[in-house]
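A single protein chain has been omitted; all remaining protein chains appear in their positions.
Labels run A, B and C following the written order; every chain starts at residue 1.
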Amino acid sequence: MISLNRFAGSVSALLKGLGVTLNYIVHPKRVVTREYPENRETLTFPERFRGQVVMPHDENNDHNCTACTLCEKACPNGSISILTTKNIASKRVLGQFVYRLSSCTLCNLCIEACPFDAIRMGHGFEMAGYTREELDLILNKKEGR
Amino acid sequence: MIPEPPKSPIPVLPNTMMNPVDWVVGWARANSLWPLVFGTSCCAIEMMATASSDNDWARFGLEVARASPRQADLIILAGTIVEKMGSRLITLYEQMPGPKYVIAMGACTISGGPFYYDSYSVIKGADRLIPVDVYVPGCPPRPEALLYGVMKLQELIRKGAWRNSLTHKPIYREPISDLMTKCAADWEEKEKKKQEEMKEAQERFKVENPDYKGYVIKRVVGPKFEEVAPTPRPERGLPQVELFNILLEKFPALGVYSVPEVTREKIAELGNQYVLDVVVSREDYLPLIRFLQSDERLRMNYLIELTAVDWKDHFDVIVHLLSIDKGHKIFVRCSLPHDEHPEIESLSDLYAGANWHERETYDFFGIQFKGHPDLRRMFLEDDFPGHPLRKDFVDPSRVVVRPY
Amino acid sequence: MIKADSKLLSTLPPGFALHDTGEDGSQEYFLNMGPQHPSTHGVLKLVVKLDGEKVVEVVPHLGFIHRAIEKMGENESFVQYIHLTDRMDYLSSHINNLCVCMAIEKAMGIGVPERGEYIRVMVSELQRIQSHLLWWGSFGMDLGAVSTFLYGFKEREKITALFEELCGARLTMNFFRPGGSNSDVPETFLPRVKEIIQDLKFALDEFDALLTKNPIIIERTRGVGILPKERAISYGCSGPVARASGVDLDVRKHSPYSVYDRFEFDVPLGKNGDCYDRYWVRMEEMRQSIRILEQASAHFPPDPYRSKEKPNYKVPAGSYFASVETARGLFCTYMVSENAMKPYRIKSRSPNFSNLSAINEMSAGGKIADLVTILSTLDIIVPDIDR
Partner (left out) sequence: MTPLSITHPLGDWIRQQLPSPFAAIANGLIAVIAIAMLVVVTAIFLVWLERKVCARFQARLGPTRVGPFGLLQPVADAIKLLMKENIRPRTVDQLAYFLAPLLPITGSFLVLIVIPFDHNLQVLDPDAGIVYVTAVSGMGILGVLIGGWGSNNKYSLLGSMRAGAQLFSYELSMVLCMLLIVMASGTASLRNIVLSQQGTILDWWIFKLPVAGLVAFLLFIVSSTAELNRGPLDLSEAEQELTGGFHTEYTGISFSMFFLAEFVNMFAAAGLGATLFLGGFLAPQIGWHPVDQLLAFIPGFIWFAAKAYFLIFLYMWTRWTFPRLRIDHLLSLEWKFLLPASLANLLLAATLVLFKWVIP
């Protein structure tokens, strides 16, 4: 009798399992897939999403970076090189903001370190490339003021 | 709105004419990429998330993940490749039938990523071992980013890179170097030339604009926070003083770390949060631990960890013990001389878990444990030179020293 | 045909050798599982001595993802080290971060405001659920039910999306800082948590129907891979693995950190220490985490989320120790400072390391399929073992 009970219990448990999967197939609304390349136009990420480091530029292509190298020091893995130059007034300004996306871990420490809001986390994620060198970016469009 | 992706040129082989057969084969290969089940660390989870219902890489025909390299077309290198795994990765790659493709997913496999500096075991980029077709940056990349990488690879295959039965890419052979210093040095050279050219203009500018102040960029002030006092959290179990008293009964020569000339009052002053950190001589080490484990009042039956610290002139072997029933902790510390093979008794008879902790300590510090049943290296290959967590460990062929 | 190569034999422990012929004239042989094997959850290598399908002895080989995190920690600042712990147990990255933060807080006497503590507890519990969901999925898959893997991930994805909203990353968070967290929770946080709890309750019932009560699962897990209580303690097992064996060890309950002492929750304990108990303990833990989440979101305080930031994290000389309960067990950070910006030595005790060390005792005598079940219920994360 016990074994018969057990058998009935097993069968009902198996049927319940089958019911769960059947529920998925008869309810197409339960499909949760986001179709990435097709939905690209409507794709949004949360505001804080960390895709890559970007340097916002204003309408004159100027940026806020003062080449203070705080971000360079905050970076745990040497992904940022701040290369300075002297401008026409002999002031030390940013020459190139070299950002190695190839080794960046998107940890947000450089953004937190920046006192001038010169760099932010951008939402771009389509950065795949065919060579390693493609991923070494220079973020500033022109030298510092 | 997602910003537009940058355009990267497709490395098409020169002088290739597409005939219809080639086109069909290219189409088939591009649309039927069966990945190898290969994930080493964090990126593997994101790769599985790409396979999950929400992103569903089956839409691209990728869901036929093969566990056997013989049937796979694509390795998605998800996660760090370390030296020990390197040879296995090459074997896996060689076992795959051509044409085969490799996607390097995440910073670790592209360049070593977070483990570029100071790591003695991580390979600085998987493309130093096998040719990589597509690099997907991120740490880890979002599933969408991986899918974009797959699409890039499909484009590559369709446009003719499939012609070569293996791969068109060479293995990356540049020696490892400190990228930051190199970058700065290159720039400095350029800068010198530029400054010389600009010297006149700068002097002229100084004369013309004597009261130029420069451009001031405002500091962004973040929110201010109050200082908060830490809330004390009492430890469970016997108070430290009592614990110390019990130990002193049996081991009168016991010292306490960083408390010179220890007295009971001094221990009491340290408060509830302090965890007793006793210093024991080598002779008393094993008896003390045995006493801690067997004494009814103490019953320290749980070994949290066993590790060592290299103080340049001596080693400290540190044992963290816990009593599961009572809840009190204790740290036991024992100094060893700083020579090639310092020796100490093994705890593996008392705690089964000590076996592995001691093997790890042997691997990292070269400390020998007398009476250990199986003292082999734990993490590193048997022929790895030296013991890496010793402060005097140097290995320029593996380690890039952090420049700052 | 079946011979172990000499290189393999040289890396095995002493006394580990084949018996040429058993009593019935049978022969033992070696099977290399891993480093690339679908059920070793990463790059673990197990050298298994087999007699037919019966497992005689298992020798784990580690180090295929040993990344030198402890060595690197000696050259990174304390705050930078937090982000490396993300990559150890990447399914408990918030909790790992918390452990390092707690050690720094202890060392420098930094307190955390109410809201910060509540954020920590809630995020930790979400992380625990997230990790267990993934474990549930991969447990099903290891036993051959592929759909469960997708169902587990489907639920997990909701929590991951919430984490993305919270800190911008899905896996490697780097969110907690000494004294709180690097930013406040977004306004949508609490409603989202409520939604997730609702979905989760429904999903857990579905999970029960699919696996928990499934006779195949019960057959395959009951009495398989038994780890007695004394051995679990002796091996230093922790987390669900130890609790399934009846070891009453949960840092959240017994030396509560953060504000865990304010919430009501039970610590599920198993009786037999077999695979089914480990399974059951994890399922029950998810329910307990939901309880904590409900209580925490009911009393979410409005205070500032972090305390005053220190100008630098120069930790006074000494050695500091902090322990937390990750999804896999007891995670400890032990750091030695010499009054500098960088730790002199930093060591993380990973729960998986000790849990895995018991595998030979658990799996000897079973079948290969049992070995897979045991590995799966141990819920190991290999990068956490190797560090």
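Brief remarks follow.
Convention: a contact is a pair of C-beta atoms (placed from the backbone, for glycine too) under 8 Å apart; a residue touches a chain by one contact, two chains touch by 3 or more.
Keep in mind it's a predicted model, so treat the numbers as computed, not measured.
Although one chain is omitted from the display, it touches the following shown chains in the full assembly: A, B, C. The hidden chain makes contact, of the residues C:146, C:317 or C:340, with C:146.
Here the missing chain is touched by one residue of A:21, A:69 or A:131, and it is A:21. Listed for chain B, the residues touching the missing chain in the whole complex are 24-25, 27-29, 31-32, 34, 52-54, 56, 58-61, 63-64, 66-68, 70-71, 73, 95, 97-99, 165.
Contacts to the hidden chain, counted on chain C, fall at residues 1-2, 29, 31, 37-39, 53, 140-148, 150-151, 154, 210-211, 214, 216-217, 219-220, 367-370, 372. Against the chain not shown here, chain A presents residues 14, 17-18, 20-22, 24-25, 28, 30-33, 35.
Keep in mind that, in the parts below, only the chains that are shown with their structure count from here on.
Of the two chain pairs examined here, B-C and A-C, it is B-C that is joined by more C-beta pairs in contact.
Separation between the centroids of chain A and chain B, computed from CA atoms only, is 20 Å.
Taking the mean of the C-alpha atoms as each chain's centre, chain A and chain C sit 25 Å apart. Of all residues in chain A, those that touch two or more other chains are 32, 45, 76, 105-107. Multi-chain contact residues of chain C (touching two or more other chains): 76, 83-84, 86, 154, 157, 172. Looking at the complex, you find that chain A touches chain B at residues 31-37, 40, 43-45, 51-52, 64, 66, 72-73, 76-78, 81, 83, 85-86, 88-91, 95-96, 98, 100-107, 115-118, 122-132, 134-135, 145. Across the interface of their complex, chain A is touched by residues 1-3, 5-6, 8-11, 53-56, 59, 107, 110-117, 125, 127, 133-139, 141-145, 147-149, 151-152, 156, 172, 178-180, 183-184, 187, 191, 194-195, 198, 201-202, 205-206, 209, 212, 214-215, 217-220, 402-404 of chain B. Of all residues in chain A, those touching chain C in their complex are 9-10, 13-14, 16-17, 19-21, 32, 45-50, 74, 76, 105-109, 112, 121.
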